[in-house]
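Omission of a single protein chain aside, the complex is shown with its protein chains in their original locations.
A, B and C are the chain letters, set down in written order, and residue numbers restart from 1 in every chain.
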Amino acid sequence: MVAKNPPMGWNSWDCYGAAVTEEQVRANAEYMAKYLKDYGWEYVVVDIQWYQPTAGSHEYEPFSDLCMDKYGRLLPAVNRFPSSKGGKGFAPLARYIHSLGLKFGIHIMRGMPRMAAHKNVLIKDSKYTARQVAESNSICMWNPDMYGLRCEECEEGARAYYKSIFELYASWGVDFIKVDDIAREYPKAKREIEIISEELRNCGRDMVLSLSPGPAPLDRAEHLKNYANMWRITDDFWDDWSLLLAMFERAEKWCTHSGPGHWPDADMLPVGALRQCTEKDGWTRFTRDEEKTMMSLWCIMRSPLMVGAELNKNDASTLELLTKKEIIDITKTTHCAHQLYRTDDDIAWIALAKDGKSVYVALFNISDKKRTISFVPEDYDISATKAVELWTGKKIADTASIKQSIAKHGAAVIRFEL
Amino acid sequence: MVAKNPPMGWNSWDCYGAAVTEEQVRANAEYMAKYLKDYGWEYVVVDIQWYQPTAGSHEYEPFSDLCMDKYGRLLPAVNRFPSSKGGKGFAPLARYIHSLGLKFGIHIMRGMPRMAAHKNVLIKDSKYTARQVAESNSICMWNPDMYGLRCEECEEGARAYYKSIFELYASWGVDFIKVDDIAREYPKAKREIEIISEELRNCGRDMVLSLSPGPAPLDRAEHLKNYANMWRITDDFWDDWSLLLAMFERAEKWCTHSGPGHWPDADMLPVGALRQCTEKDGWTRFTRDEEKTMMSLWCIMRSPLMVGAELNKNDASTLELLTKKEIIDITKTTHCAHQLYRTDDDIAWIALAKDGKSVYVALFNISDKKRTISFVPEDYDISATKAVELWTGKKIADTASIKQSIAKHGAAVIRFEL
Amino acid sequence: MVAKNPPMGWNSWDCYGAAVTEEQVRANAEYMAKYLKDYGWEYVVVDIQWYQPTAGSHEYEPFSDLCMDKYGRLLPAVNRFPSSKGGKGFAPLARYIHSLGLKFGIHIMRGMPRMAAHKNVLIKDSKYTARQVAESNSICMWNPDMYGLRCEECEEGARAYYKSIFELYASWGVDFIKVDDIAREYPKAKREIEIISEELRNCGRDMVLSLSPGPAPLDRAEHLKNYANMWRITDDFWDDWSLLLAMFERAEKWCTHSGPGHWPDADMLPVGALRQCTEKDGWTRFTRDEEKTMMSLWCIMRSPLMVGAELNKNDASTLELLTKKEIIDITKTTHCAHQLYRTDDDIAWIALAKDGKSVYVALFNISDKKRTISFVPEDYDISATKAVELWTGKKIADTASIKQSIAKHGAAVIRFEL
Partner (left out) sequence: MVAKNPPMGWNSWDCYGAAVTEEQVRANAEYMAKYLKDYGWEYVVVDIQWYQPTAGSHEYEPFSDLCMDKYGRLLPAVNRFPSSKGGKGFAPLARYIHSLGLKFGIHIMRGMPRMAAHKNVLIKDSKYTARQVAESNSICMWNPDMYGLRCEECEEGARAYYKSIFELYASWGVDFIKVDDIAREYPKAKREIEIISEELRNCGRDMVLSLSPGPAPLDRAEHLKNYANMWRITDDFWDDWSLLLAMFERAEKWCTHSGPGHWPDADMLPVGALRQCTEKDGWTRFTRDEEKTMMSLWCIMRSPLMVGAELNKNDASTLELLTKKEIIDITKTTHCAHQLYRTDDDIAWIALAKDGKSVYVALFNISDKKRTISFVPEDYDISATKAVELWTGKKIADTASIKQSIAKHGAAVIRFEL
C-alpha cells in the first residue's frame, strides 16, 4: 500500500520558492540521510517551476519560456538542474537520492503548458494535438503557465497526456507527485482528479499522489480518500500563530478521515531557515513552544510531515524538534484521534494506540500566558496507572488528576499506559 | 458524575403522545423492571402535557386550562395521574418507580405558562411577579402553552422561577428533566440554557438534563457539553428509513463530542407498539433489519437510548432487540467512535474499547438489496487474530479479509480482539 | 376612489407615542382646521394603544389590561378619551373632527387581543369563539397585546372578527385605518392582508387602508397595490440625516409603483415639536435645509404626508414648511417621478405634470457643504423656456444651463414650463 503511514519528508518551497537548484536539493537530501532518515523522514520533493530557467523567488513570471519536450512534457531547466542535461530529466538526481536511501518527489500543475497548446504539439502515443486536449478557458488563478485539460469533452486525449507524463516521471524514478491547482477546485476538477489518479496508478511505478492547494472541500472527503494519498486541508500554511491556531478547527473537521493510504494534509512545517531565496537570514517566526504545538497537532492528527527548512542551517533546537521520536511515532502507532474539548484557553486531543496498550492526550495552551492545565482522565473514559509527558520525558505521578504547566502557545503530550 | 454513560430508558411520547396516564406509566415501568433493567434500562420518562387534563393525542390544544399551583408551577393533571391528588405532584409515582429499582423523569417546556403571566402570579420566594419575568414575545412555534423568560433583562426573576420548579421536582424525586423548545433555539436560548443548567445543578438532587428538540447547532457543541447531559442532534425521529439513513450524517458530525456526562442524542427508538393514543394497532414501520441498523448506530455512536414502545405489547423480536447485551454494552465499554467510510451502498463505523483490548466495527448495508460486504482490517489499522459478529454471535474465521452477507438496510457488528 | 391623491394629515405617534389623549387630538385637529386644511391636510389619526388606560410613552406594557367589549373588540380607554364614555367609542371624537371639515383615523394591530383569546369571548354575529380564531403562535415581535388570526385554517372566523371591528369603526365614523404589524410580514401575512382589505371594503364606509410597519417587500408591490391604499417602505422614520439619506434609495426603488389609490409611504414627517410624552422641550433634530430635502423628496415621489409635530407648538418656519403650496401641490399635479441620477454629492429627481405643461426637477445636495449644482435640462430631454425655483419663488434666467447654490443637505425644486 502506498502511504500506509503519513508521508514524511522535505519540500523546497518554504526555503527556495520557485527557484530551487539541484545543488540545494542534493545538500538537503544529504542532511536528511545523515540526521533524519532514522526517524522516518524519507521524501525529498522539488516544488513548482523546476522547468523554468529564470525562476528566482516565490513569484511567478507570466509568459516565460518553459523547458519542454516535443510532446509538451515539461523538463528540468538545465541551468538549474545540470544533471538533467542531454534530456536525462530528473533521472540522475532521483538516482542519487535513492542512493542515499531516500525517495524523490516532484511538483506538477494540473494540465499542460499553455506553450504546448499555442505551439500545438502532438501528444505522445496518441492521435491528439495539444490544441484538441487543452481547455482554453481553464486556467489557474495564481500561476500563469498551464491550461487545464478537456477531461469531459476529450477524455481520451486527456488520459493520453497524463499517461505520457507519468510514464516519463516513472522512467526517471519519481516516488511522489504533488499535483497543484486542483484540491480546492471541486466540482470542476473532480473528473481531472480521477483521471490523474487512475493514470498514475497504471503507470507501473508506485508514487504517492498529493493534491494541493487547500482547503479541499470537506464534503468531498470520500472522493479524496478514494483517489488521493494526501490532500491539503488548508491554504498555504506559514509561520504565523493565527494560522496555527486556525488549524485546530480544520483538524477537528478532518480527523475522522485519516487512515492508511489517505491523509488529510495540514501542509508544510515552516521551521528553521526559511525564505532563503529572498531573505538572507530568513528564519521561522514561530517560537519554540509554537513549534511544539504544531508538531504535537500534526502528529496526533496524523498529518503528513513535510519540513520547509534549509536543513543544513538547522540549529540544535530545530534538529531536536525533527528527531523527537516519541512524538513523531504517534503518526505511526495511533489512530482514531479527535478533539476532546476546546475552551477559550485550552484545547485537548486524544488518540489511541493501534495495539490498544496506550492512550495519547495532547493538551494545548492557546492562551497568551503560561498556565497550568488540569486534566482528569476518568472524565474522558481513560483509566490508566502510568503516564508520561513525551516532550519532557517526565513520568506523571498522580494519574487520576493531571496538572501540566504549559507555556503560552505551548503543548504537552501525555501517554497513558492502559 | 451524572450520566457517566449514555442514559437508557423509556419515554411516553412515541406511544402515548401528549395523553399518557399514570396507569400506563406504571405498567411500562413494571415491564422494564422485570425484563429490561438487567440490561441497563433505567429511566421512565413522562413526556409533554402531563399538566393538561384534556390532552388526547400527539396534538396540542391552544389556550387550554393547565394545572398549576399558585406560583405558576405546573402540576400533574389529577384526572390522568390520580396519585398526584391533594397537591402531591409526581412524588407518589416517583416513589413507586424508585421502588422498582428504576429512575423517574419528566418533560418540561422552556419558560412559564402563559396562564401564569396573564394571571400575574407571584414567583415563589422572590419579589417578582410572573408578568415581570415572562417575555411576552418569546413563544414556542409549535406549542401554545408557555412564554419564555426574560433571562437577560430580569435574570434574578428568571432564576427564581427555574429554582422554584426544580426545587419542586427535586422534592418529588425526579431524576431526569427533558427541557423542550430550547436545543435548536441558539443563539437566543443560550442564556436560558445556562440558567436552567445552573439552577438544576444547584437544586440539591442529581438530575439528568436533556435538551430538545433538535437539531442542536453543531457549532455550539462546546456550550452544550458544558451545560447539558444530552441534547438532540435531530428533529423528531420516527420509524422511517429515510430518517434513519439521514441519521448517519448527523452522527458523523457529532461523534467526536460524545463523552462522560455529555451525549449527542439521536432521539427515541421507535420500535414495537407505537401511536397507541390514536392507532389501535400502531406498530413500528421499521423492518427487523432496520431496527438492527438503528441499534447498531445508536450504540456505536453512544447515543442515549430511549425506547418509544408500549413495552407490554413487545413481541419476542422487540424484546430480543432491547436485550442484546453485546450490542448494548458497546455504549458503556467503548469510546472514540467515528465513521470509517461511506459509499453509495455501505457505511462503516469504528469504536475502540476503553480497555484497549478490542475494536468494534459496524458495517451497514444502506443499499436496497442484500449484499456481501468486504472489510480488510489492516486497511484501517486493525490487527487482530480473533473476531466475532455480535448480532449472530458467530466467530469469524479469516480475520485478514472479512466478508459479511448483510440484508437490505441491515447491519453487522464485529468485535476484534487485539 | 379612496386616496386618489396621497393622503395628508397628522398622526399622534411622533409627539405622543402610545399615550395621546383626546384633548391633545382635539387641539391638533383644531390647529389643522385653522392653519393647514386649505393646503390639503385632512386626516387626524390616533396611533397605537388608545385602548390601554396606562400607556405613558413610546414603550409598550406587557400583559396590561386593555379596554375591550364583550366581543373582543378594543375600545378607547375612557380615562384618556372621555367622550367615549358609555360605550360610545370614538364616535363623538370623530363627529367633532368631521365638524372641523377634517377626517378621522385610527391605528389597529393585526389580529385580536390576547386577552380575548385567553378569556375566550364569542365573536360577534358568528359561531366562533376567540380561541378558535386566534393563532396561538402568531404574535407581534415588538408589541405584547395581540394574537394573529387563523386566516388559512379558519378563514370564516377570521373574516367574522375583522368584519365585526370594521363594522364598529364604520359606525363611529372612522375614515382611515392604519393596520400595524403586517406590511413587512410577507409571506405569512399575505392572506391576512387580503381578508382585512376585503372586509374593510365591504363594511359600508370608505376608509383609507394604510399598512405598517416597513419595509414592505418590493417584490410584493403588485399585491400591495391591489389590497392597500398606502404601505410603509421603511422602518420607523425619525429626525436623523442618515435615515433621510437612506430614503432616497427606497424611494428610487418604489417610485414607479405610485398611483391613484396606492401609495408607497415614506412614513411620517418628524418636524416641529416631537416626543412630547417624554421630552418636555422635544424638537426635531432636522435642520431647516434637511426639512426642505425631506418635503421635496416626499412630494416629488408622491408619498403620503403625515405630520408628527405637536401642531400648536409650531414655529413660523414649521408652519411655512407645511403650507408651501407650490411644493405640496406636486403630490397632486404630477406623476411618473423617478430619480435622474445620483453621485456621491448630488441626487436629482424628475416628475411630470399630469397636464403635460410642466416638468419638475428636484436637486438635492447630499454632501456636507454648500455647493453649486449645475443642471442642463437638454441632457434629460427637457426643453423649456421658463423655469422657477419653487422654495424661493425665483425665476431662472438661463434655462439652458441652470446653476443652483444649495446648502448642505438642502434641496432646490425647479418647475420648467414646456
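Note that in this section a contact is a pair of C-beta atoms (placed from the backbone, for glycine too) under 8 Å apart; a residue touches a chain by one contact, two chains touch by 3 or more.
Model, not experiment: these values are computed from the prediction.
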Tell me the shown chains the invisible chain touches, ordered by label.
A, C
Looking at C:Lys225, C:Arg288 or C:Arg371, which makes contact with the chain not pictured?
C:Lys225
Touch criterion as defined above, residue of C:Tyr39, C:Tyr186, C:Trp241 or C:Tyr380 at the omitted chain:
C:Tyr380
Considering the whole complex, which of A:His98, A:Arg131, A:Lys332 or A:Arg371 touches the chain not shown?
A:Arg131
By the document's definition of touch, the residue of C:Met68, C:Cys336, C:Val388 or C:Ala407 touching the omitted chain is C:Cys336
Among C:Met32, C:Ala309 or C:Ala353, choose the residue that contacts the chain missing from this document, as touch is defined above.
C:Ala353
Chain not shown, touching residues in chain A
62-63, 114-115, 117-118, 120, 131, 134, 136-137, 139-142, 144
I need the residue numbers on chain C that touch the omitted chain, in ascending order.
1, 222, 225, 252, 255-256, 259-261, 335-336, 338-343, 350, 352-359, 378-383, 418
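As a convention for this text, only the chains that are shown with their structure count from here on.
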Chain whose Cα centroid lies at the greatest distance from that of chain B
C
Centre-to-centre distance between chain C and chain A (centres being mean Cα positions), rounded to whole Å:
65
Cα centre of chain A to Cα centre of chain B, whole Å, reads 43
Centre distance in Å when chain B and chain C are each reduced to the mean of their C-alpha atoms
52
